[in-house]
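Missing here is one protein chain; the remaining ones are kept as they sit in the complex.
Our next item is subunit A:
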Amino acid sequence: MSTSVSEPQAAQAIRIADVCKSYGDYQVLKNINAEVARGEVVVICGPSGSGKSTLIRTVNRLEEINSGGISFEGQNIHAAMRSSELNKLRSRIGFVFQSFNLFPHLSVVENVSMSPIRVKGVSPATAHEKALKLLDRVGLADKANSYPGQLSGGQQQRVAIARALAMEPPVMLFDEPTSALDPEMVGEVLSVMKSLAAEGMTMLCVTHEMGFARDVADRIWFIDAGEILETAPPEEFFKNPRHPRAQRFLADLRH
């Protein structure tokens, strides 16, 4: 595994270097090289099955890779390390899933406060107070004592964002956070994401919401068949996509 991706005081929050990944014979990620600067908002788009989820899940090592390395704040998260060390790194990378994955046996406020208590050792009282503040921030203070099953999809996804934020991660990853939502609930989740971006959060988002990409992203990565074919600022990407497959992807989206 390459050690060149590990350097202290990296300017990038995330640096993906020569990452390859295969499922058996099928190569899902082909030599990916990309960077996310601190405070940057990157949107990953591309056709379904192109490897977007796989790529974003390698960033916090929910998926292993076959070669290459991914540095997070200068540390290679795919290096050989003790699991306690990996857990610590992971706890500093927020992840929001397409299917929310809230813990259904815990109340909303417990969902948000549980990991700070159990992973970081924050006192229950402090974690609870913090959780209520975060719920207020995503507009769900009144749902603190509800259970996830009692909430709408949009509300659940906002809780999931609050839960990730509770660990105070410097970086947030989103894997199609609005794809499982009814159309009328997409906006409430996107507006939470927008406000996060406005506060300077470093974000890497897989999403098909091109309006969000246009308004919020600093850069777009277009990925197809396991390769990043184009990276460009949104205005450039939407006006003049260079790669033919990016052109076709955008044309398909408009129809």
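The working rule: a residue touches a chain if its C-beta (ideal position, glycine included) is under 8 Å from a C-beta of that chain, and two chains touch if they have at least 3 such contacts; residues count from 1.
We take it that contacts and distances are computed from a predicted model.
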Worksheet item: Unshown chain, UniProt name, "Polar amino acid transport system permease protein", "Probable oxidoreductase, LLM family", "2-oxoisovalerate dehydrogenase subunit beta" or "Sarcosine oxidase subunit alpha"?
Response: "Polar amino acid transport system permease protein"
Practice prompt. With the full complex in mind, choose from A:55, A:109 or A:167 the residue touching the hidden chain.
Written response: A:167
Fill in: Touching the absent chain when the full complex is considered, from A:22, A:67, A:115 or A:179
A:115
Practice prompt. May I ask which residue of A:67, A:99, A:179 or A:231 touches the chain that does not appear here?
Written response: A:99
Worksheet item: Any idea which of A:90, A:158, A:219 or A:245 touches the chain not displayed?
Response: A:90
Discussion item. To test your reading of the contact rule: which positions on subunit A touch the chain that is missing from view?
Written reply: 60, 62, 83-84, 87-88, 90-95, 97, 99, 101-105, 114-115, 118-120, 146-150, 163-164, 167
